[in-house]
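One protein chain omitted, others in place.
Let's look at subunit A:
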Amino acid sequence: MLQHIIQLLPQVLVDGITLGFVYAVVAIGYTMVYGILELINFAHGDIFMTGAFIGSGFLFLFISLGLMSSLPALLVFLIVIILSAMITGGMGVAIERVAYRPLRKRNAPKLIALITSIGISFILEDLVRFIAEWKTGNYIVTAPSLFNHTFTIDIHSIMPFFNNAKFQSSFIVVLVVTIIMLIGLDLFVNKTKWGMAMRAVAQDRETASLMTINVNRVISVTFFVGSALGGATGVLFMLQYGTIDPYIGFILGIKAFTAAVLGGIGNIRGAMFGGLMLGLIEMFAAANLSTLTGGLFGSEYKDVFAFIILILVLIFKPEGLFGKATIEKV
């Protein structure tokens, strides 16, 4: 049994890391908004989905313009991901402006904003579905693949107790781009003026506004950064898995949110770690659950397994792995 698990380990690691990094970047969008507004922005998962569709839209546009053959795939990819990130970032700002800011101005209870975000999420899903069906006749869209060279890590010949792991070149792209995004964000939050302003607003909005920080603008910037990262991840997702539909944001959003809670919501490094951990646990469970339980539970119970671990972590550390226990001010 153990031998079987070890054999599969390289492949599980490769797949788990891919999924984990996707979760991590999406989780950051949840955690940033929560850190500043204490709002769970459920629409974030659908921003991710919209990013995937915008990205595939640009790819189709480039193909129809005949740019694909003249430009290297990596350049096309960079243009697409940057454009999509800008658009989804703008969408995030617009959503905050239209849906959340008026509520905040009127001091509406936080629950109202939460329900609004669920509403926005439905609107985005059906809007994208409508456009996709109208343009392609089918709301399940298959994107043209840019990176589909398959690599094999020949680990078997070095360490014979492992099976070989296979991955596509898109795996490397996903890995490199998400790492760049994560490091970039970490530097942005910790080293720049805007980052400092964001941290200040997260700590105490009113005091921050007394220190000449334009709170509304900081919130807009937060939404822009979070949504742009979400949209860019959507593009990566599209490249990695090839097929997208308007409902990918829902399940993935819930899992990313879980990852954010696991890492301690409001904490950016926590979200990164939580995402990676959830991805790895999930993939491990999918590959090994039936071996572990002797066929009693199949891989369909992978989410149960992942969430039991989440519950266990939260029982012993309710603030999440990286969260700080805060004392509520009265």
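Brief remarks on what is shown
In the analysis below, a contact is a pair of C-beta atoms (placed from the backbone, for glycine too) under 8 Å apart; a residue touches a chain by one contact, two chains touch by 3 or more; residues count from 1.
As a working rule, contacts and distances are computed from a predicted model.
The listed choices are "Cytochrome d ubiquinol oxidase subunit II", "Transmembrane protein", "Branched-chain amino acid transport system substrate-binding protein" or "1,2-phenylacetyl-CoA epoxidase subunit A"; the UniProt protein name belonging to the chain that is not shown reads "Branched-chain amino acid transport system substrate-binding protein".
Touching the missing chain, out of A:62, A:147, A:188 or A:247, is residue A:247. When the omitted chain is restored, the residue from A:166, A:205 or A:317 that touches it is A:166.
Counting over the whole complex, subunit A has residues 4, 7-8, 11-12, 15, 18-19, 138, 140, 142, 145, 150, 152, 163, 166, 168, 237, 241-245, 247-248, 250-251, 282-288, 290-291, 298-300, 302-303 touching the chain that is not drawn.
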